[in-house]
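Moving on to chain A:
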Amino acid sequence: MHGLFAALTLEDFIARTISSLTKIPADSDTLLLIAFLAAAFTHAGLLLGLFGGLPVFYIWLERKVAGRIQDRLGPTRVGGSFGWLQTIADGIKLIQKEDLVPKEADALVFRMAPYLATIASFAAFMVLPISDGWIAVAAECGAFLILALMSLEVLGIILAGYSSGSKWALFGAMREAAQMVSYEIPMAICALIPLMIAGSLNFQVIGRMQSGGFWNWFILHDPFTFLAFFCYFTTATASVKRAPFDLAEAESELVAGFHTEYSGFRWSIFFLAEYSSMFAVSAVAAILFLGGWHDGLGIDSVIDSLFRGTGTGIIEGFSLGSYVANLFGAVVLITKACLLVFVQIWVRWTLPRLRIDQVMTTCLKYLVPISCFLFLAAVLWPLTLVTMFSRPVIAGPALGERALSQQTTTSIDASERLGAAR
Partner candidate 1 sequence: MIEQLLFYTFAILTCGGAVAVVATQNVVRMAFWLVVSLGSVAALFFLLHADFLGAAQLLIYVGGTVVLLVFGVMLTASGPYTTIKTAPAEGIIGAAVGLMLLMVLVSSIGSVDWGAISGRLPSSPQSPFTADSIREAHADEAIVNSGSTKVKTDLAAIQQQGRTVRQLGLSFLGLRPDRNLKEGGANGLAPGYFLPFEIVSVHLLVVLIGAAYLARAKRRAVSEDRVSLD
Partner candidate 2 sequence: MANGSLTHTFSDGIMPETGDILMFLLTVAWLLPLAGFVVEVYWLCFSHRLNKGAAYVAVACIGIGFLCSLTALLYWGNATKWAALSEPEHHAHSASHDAGHAEAGHGEAGHEHEAHAVDADEHSHSPPPAPAKKYFSGTYYELARFSGLRVSLDWYIDSLTLVMFTMVTFIATCIHIFAIGYMHDELTEEYEDHEVHLHNGGHFSRPGRFHRFFAYLSLFSFSMLGIVLSGNIFQVFIFWELVGLSSYLLIGFYIERKSASTAANKAFIMNRVGDFGFLIGMMILWTSFGTFQFGDRTEGDHTQAGLFTMVRGQDGKLDVSEDGKEVYLQDAYGHRAERNGKPLSISYMLLVAAGLGVFAGSIGKSAQFPLQTWLPDAMEGPTPVSALVHSATMVAAGVYLAARFYPVFTPEVLLGIAYIGCITLFIAATIALVVTDIKRVLAYSTISQLGYMMLAIGVAGWGAALFHLVTHAFFKSLMFLCSGSVIAGCHHVQDMSRMGGLRHKMKITAYTMLVGVIAIAGLAIPGTSIGLSGFYSKDAIVASALAYSELNPGHILLFIAPLVTAGITSFYMFRLWFLTFAGTPRDAHVYEHCHENPSVMTTPLLVLAVLAAGCAWGGEGGPLYRLIADSELVPATARVASTGAAKVILPSHQGHESDVHHVHSTAGMLALISAIIGMTLAYLLYVKKTIDPNQIRQQFSGVYDFLVDKWRFDSLYDAMFVAPVHIVSAWCVSFDKGVLDPILHSAASLTVLTSKWDRAFDETFVDGLVNLVGTVTYNVGNSLKVIQTGRLRQYVMWIAVGVIVLFGALFTTIPK
């Protein structure tokens, strides 16, 4: 069912394949080590591809959207008329730049800080499911873990700002620290609302509970989750320091904020981290509120039934149907996340930047109380419904029943997949 499914299957698959090829017993330590490393590297590579590829796309998107919003065209030449190779070109250029460390800087920390930020951002991808079962680490407390990992990014930024030996950078870092520490609170509370409804911290469970029609999505579960989504999205935007909350790098005031002194590759991976964080929070929003990898129209189940049983014989435990369905789910999820990222970009070029006190006021005086209220109301909603109508939801099966039925069907799917893996 859930668990380190993808990793295990892959690891298991590799171990079994090698075992069958080399006649080494499948449970020998060496073989397991090799299989584990191979599977881990495969996964890491896939994730790295995602981690690296998406920002490239987003940076291009940002430029195009900004151009369109500002009534111009944006990049048009590199890679054809849409300029879609512009980011690659920029990246190559940046890598070529000299890696400068200011004299006043604390060299060690200055060098390590971008990695810290990037590692934190990348680590969040580990527990992010791309589709049903397509997850690097299927931790039981995945949602909790992803919040924890994303909160680490701030440390890199603070250290970067502090070690730069520049007042601009220091101010940026301070602002960033204050902002991130504050916005974590409403963000976590808003994320808690669907988690509380699902009764699980596991993304897999949460995602499966929203299968079927889009009316099963948590955003439509009750009025408070509907509001909570927007609240979450606002705080998420702030926590990845996107405009109008980008006080840490406010160009008009602080030159470039915490990365003023950075150049070349180190500078670019800060942006790598920022854009991949945008994707991460958007994906989390999609999973928690917008049905995850389910399209909401039943297309995935149609695909699943179309290809059911196909290819089972090729490899043990492999099912083409579920594989294609999962592939479709991954496309759906990435599309949803990209839409949300588009909204973030759209907002950035539309709204003016807030002042720092306004940022803090927005968080502490408005978002925290609002999120607390929403949480409380979402807790009381099913109780009210039960009191008034003797059922915890207005329409459809109760969430627990939905989860149970989903569990049996996915069990079958999983067994098919397992069977295919043999």
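A quick word on the picks: all candidates are chains of the complex that A comes from, given by their letters.
Here is the rule we go by: contacts are C-beta pairs under 8 Å (C-beta built on N, C-alpha and C of every residue); 3 or more make two chains touch, one makes a residue touch a chain; residues count from 1.
Just so we're clear, the structure is a prediction, and the values are computed from it rather than from any experiment.
Asks: What candidate from 1 or 2 touches chain A in the complex under consideration?
Replies: So the chain touching chain A in this assembly is 1.
Asks: Please output the residues of chain A touching candidate 1 within their complex, sorted ascending.
Replies: It is residues 1, 3-4, 8, 12, 26-27, 29-30, 32-33, 36-37, 104, 106, 108-109, 112, 116, 139-141, 144-145, 147-149, 151-152, 154-155, 158-159, 162-163, 165, 170, 173-174, 177, 180-181, 184, 201, 317, 407, 411-412, 414-415, 418-419, 422 of chain A that touch candidate 1.
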